[in-house]
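For this view, one protein chain was removed and the others were kept in their places.
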Amino acid sequence: MKYITTIGDEQLTIDINHAGEITVNGEIINIEMLQMQDTTMYSVIIDGESHDVRMNEGDGVYVVELSGEIFEVVVEDERTRRLAGLKAGPGAATGEVIIKAPMPGVVVEICVIEGQEVEQGDIVVILESMKMQNEFKAPRAGQVHIVRVAAGDKVDQNTIMLTITDGATD
Amino acid sequence: MKYITTIGDEQLTIDINHAGEITVNGEIINIEMLQMQDTTMYSVIIDGESHDVRMNEGDGVYVVELSGEIFEVVVEDERTRRLAGLKAGPGAATGEVIIKAPMPGVVVEICVIEGQEVEQGDIVVILESMKMQNEFKAPRAGQVHIVRVAAGDKVDQNTIMLTITDGATD
Amino acid sequence: MPMLKKILVANRGEIAVRIVRACQELGYDAVAVYSEADRMAPHVRMAQQAYPIGPSQATESYLRGDKIIDVAKKSGADGIHPGYGFLAENADFAEAVMDAGLAWIGPPPIAIRLMGDKVVARETMAAAGVPLVPGTDENLTDDELLAAAEQMGYPVLVKAAAGGGGKGMRNVYRPEDLTEAIRTARREAKASFGDDRVYLEKFIENARHIEIQILGDEYGNVIHLGERECSIQRRHQKLIEEAPSPVVDEALRQKMGAIAVEAAKAVNYHSAGTMEFVLDKDKNFYFLEMNTRLQVEHPVTEMVTGVDIVKEMLRIASGRKLRYEQSDIQVKGWSIECRILAEDPRTNFMPSIGRIIGLTTPTGPGVRVDSGIYFGFEITPYYDSMMAKLIVLGETRGEAVLRMRRALEEFRITGVTTIVPLHSQLMNSARFQAGAIDTMFLERHFKFNQKSNPEHTRIAAVAATLVAHQRKQQAILLHQGGASPWRLYGRREALDRRLR
Partner (left out) sequence: MPMLKKILVANRGEIAVRIVRACQELGYDAVAVYSEADRMAPHVRMAQQAYPIGPSQATESYLRGDKIIDVAKKSGADGIHPGYGFLAENADFAEAVMDAGLAWIGPPPIAIRLMGDKVVARETMAAAGVPLVPGTDENLTDDELLAAAEQMGYPVLVKAAAGGGGKGMRNVYRPEDLTEAIRTARREAKASFGDDRVYLEKFIENARHIEIQILGDEYGNVIHLGERECSIQRRHQKLIEEAPSPVVDEALRQKMGAIAVEAAKAVNYHSAGTMEFVLDKDKNFYFLEMNTRLQVEHPVTEMVTGVDIVKEMLRIASGRKLRYEQSDIQVKGWSIECRILAEDPRTNFMPSIGRIIGLTTPTGPGVRVDSGIYFGFEITPYYDSMMAKLIVLGETRGEAVLRMRRALEEFRITGVTTIVPLHSQLMNSARFQAGAIDTMFLERHFKFNQKSNPEHTRIAAVAATLVAHQRKQQAILLHQGGASPWRLYGRREALDRRLR
């Protein structure tokens, strides 16, 4: 099976055939990868080089940790990609963004109002948890759609605090 | 429910009533016991004293490790015990004893022959494993019933090497 | 003062574990207290006795001095060690402990009180001849603060009068940002300390955070244990500490040490304490504040001096004379500490919670871990995010950095996100390796995940692709064959198939 794998601004074509042989951009590699007991760690030996690799997956993105470096990787199989006729890369930002509380806490401040245009990186909400005030930033530019919480609210884990839509382009 | 618990040469009557109240020989104790992730360890707080307790169970005997001491404990509920009309303590030695290889290895020597009388503690077989020669002793007096292996044999884990029966009293 | 035999540890996490260990190694019993969230915490399991003191919120448990003193009496403890944070710098609690006939394993309450109010502390230190950073009083209006800032010149630092731990602290570079900074600092100070008083200090640029550890007994003997450098900070909270400092030579050490000892004597200090200074690029130093307690970073000093600070605190509280004179204290080797936080370095240090489902702790020569977690423990949202401290000792700073790098590589925590990768990248930073650090290092001179090894990029891509491929195969084949604890890929898988 052929995969198009995107990491940073690079794209690799990785082919895994029925015999288990693996090529990267057409070049055969010799790799052995075994999973550990704690399920997010793998021991990888690639052409004699040994690495421990941590892998977490969420929303279709693999977050890979290796020797203290962190990579975000998106894997698409070629057929699906062709059928979907996708032109944009998988990282392109469209649709609604939901800002959830990653843990229980108290909302300190809502820095935006509904309908407001925000730039990527603008602080939208501040949540106090684990004795710290944590700032949540807009992951991309857009328009604040719904604000569901107010300053002083106690929130549970995964409470939706606000949403951002494509804004002007909608 | 009422239990007769034997530990060393002591017997305790332990009662756990429907409200979860626990008495030991009639005396109420205040105990909280929580299991750890690795399932053989428990955190016990008993009348304010905190202990980590390891518990393994096999053949009806609980092996309890606490502050570097190891205890073997047999628990019987009173009704079962009464119904069975048992007089002998649970540690009494009757029936056939099976000596198994606890791990793969090579049989170095069989020190007894079939039909031989053995005393408790007599060496019956020597197995080499993990670079060591391990002596297996008769857990109680009796007669060697069947010898299933010979010197030089490779054995797998749990291979039955020999059995000892009650011998003369049979 | 009676000999101590049973110590109540009024804290949780790694510092409670640290104190329980010291008690056990002195042959004392330790009594733990715990909130509902902490029933399975390591300090509870390791102590000889353990008592619940209330709900998970610290205000209902670890901050409830009354309950803690009750447990001390009930359990027969004869002293209380407060650790750091919670009640450690609460003079009223220290007095209540002593009023209850228990030993307070810390400094005299009057010293805590004098140093607790940052502005009073500055006045006390100035009177003792200690150089200060220019700063204001804490009872000024916002307008007065603005005028004072204009006077001392930007940048300035807004600080909470009751502060500590970076709470209620803001850097301000331009006059137009000051009003907003004062507002948010007051809000944070109010929330953290119930006291919204703030004051201004001149912010010294390219400065290093250097602190002097002191130790004194009840008979007026005070010594210092050299300096620590704590310039690697984020949000004014220390992330990495080391001893000695790359820029402090023996002459400067003795000079700063002598001043710290004099200052401690001026307030009749005993037990352990720390004088914090900023050191500018011309090696002028200015008093910042005094921490009247054990500090998070005390292990680096222990590693290079061989003095066990926690045991000394226990001995001092038993009424013993200090076992060391100043001339006994030699700094040997180099120690670095990395704080291991449950936070995500990719998302501006967002905290992380969850159960630890995999844990490998680094060990081996020269490595020490002071930890408050174990396999199966759950990180809850109720307390701060520090899970453990990784401390190394090397012959030289170079060896310490290499040793820290390998120890970080060995530290495997699964179940929560940690800042271990940030520390690894810091150890690989040429600027950090050269010791060219200051308190703005993380913000100005370091970028997380800046560049990567192209070979690592390729491996990460292939590894993710293999996992995606395997999931796809599993989805198609469902549970074909027995589940194996290890899954194999690539060449070996191919080989296995041919052999079948």
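Labels for the chains are A, B and C, by order of writing; each one numbers its residues from 1.
Note that a residue touches a chain if its C-beta (ideal position, glycine included) is under 8 Å from a C-beta of that chain, and two chains touch if they have at least 3 such contacts.
Quantities reported herein were computed from a predicted structural model and do not represent experimental measurements.
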> Which of the visible chains would the unseen chain be in contact with across the whole complex?
Replying inline: A, B, C
>> Given that one chain is not shown, which residue among C:253, C:403, C:423 or C:469 touches it?
In response: C:403
> Who touches the missing chain here, C:31, C:367, C:387 or C:442?
Replying inline: C:367
> For chain C, which residues lie in contact with the unshown chain of the complex?
Replying inline: 17-18, 21-22, 24-27, 40, 46, 299, 302, 306, 308, 332-333, 355, 358-361, 363-365, 367-371, 374-376, 394-395, 399, 402-403, 405-406, 409-410, 412, 485-486
> What residues on chain B make contact with the chain left out of this view?
Replying inline: 1, 3, 5, 7-8, 10, 12, 14, 16, 19-22, 24, 29-42, 44, 46, 49, 51-55, 57, 62, 64-71, 73, 75, 77, 102-105, 108, 128-135, 137, 157
>> Using the document's contact rule, name the residues of chain A that touch the chain not shown here.
In response: 34, 36-38, 43, 45, 48-50, 52
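Note that only the chains that are shown with their structure count from here on.
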>> Counting only Cα atoms for the centres, state how far chain A is from chain B in Å.
In response: 52
> Quick one: chain B and chain C, Cα centre-to-centre, how many Å?
Replying inline: 48
> Tell me, which residues of chain B touch at least two other chains?
Replying inline: none
>> Could you pull out the residues of chain C that touch at least 2 other chains?
In response: 357
